[in-house]
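There's a structure below that I have some questions on.
Note that one protein chain is taken out, while the other chains of the complex remain in position.
What follows is chain A.
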Amino acid sequence: MASRRRMLLKVIILGDSGVGKTSLMNQYVNKKFSNQYKATIGADFLTKEVQIDDRLFTLQIWDTAGQERFQSLGVAFYRGADCCVLVYDVNVMKSFDNLNNWREEFLLQASPSDPENFPFIVLGNKIDIDGGNSRVVSEKKAKAWCASKGNIPYFETSAKEGLNVEAAFQCIAMNALKNEPEEDIYLPDTIDVAGGGRQLQRSSGCEC
């Protein structure tokens, strides 16, 4: 039972608004896609069971609002993430340029213990549009950026056609699993058999 914590893998999806974060999650979790644009407000997650090496895990996928004005409470939910998915739209240069900001913002706010090795995954979405004729970010360019940031795995996806979505999330799950959990190693001052002795310890101010 000690592995209960490890059965849950927390994933955060970040990227500019409109790149297809919500659509990717919906395609992966519900196998549904809608052409309509509906902005996301705040952050919330959907879950999906994944199997890795004969073991079942629950993937907790956090979809976020790309627009600042719909992220009023801040990003406390980044905490404890096992993997961060950075999404851009291959047809919009700005969304690619912003990946760096999203990555840095995540590292800053989530402050993982080993930022160098924290697992990121980059998804270049909407490759279906116009048969790829309107794309402005080449695969080569995207891969070069990923390579420069410590060999981030890269996938080209279409949430609309379901292209590569499954494979991408499988990779996301594997990388999340590889991430060493940042267990808050909590050691109480005294093993409090009876419970309710908390008030006493509070004064020590130890947060460990």
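By our rule, contacts are C-beta pairs under 8 Å (C-beta built on N, C-alpha and C of every residue); 3 or more make two chains touch, one makes a residue touch a chain; residues count from 1.
Assume contacts and distances are computed from a predicted model.
Missing chain, UniProt protein name, picked from "GTPase-activating protein GYP7", "Vacuolar protein sorting-associated protein 35", "Mediator of RNA polymerase II transcription subunit 20" or "Queuine tRNA-ribosyltransferase catalytic subunit 1": "Vacuolar protein sorting-associated protein 35".
In the full complex, chain A touches the hidden chain at residues 1-2, 4-5, 7-8, 29, 32, 34, 36-42, 44-47, 58, 60, 65, 67, 69-74, 76-77, 79-80, 184, 186, 188, 192, 195-196, 198, 201-202, 205-208.
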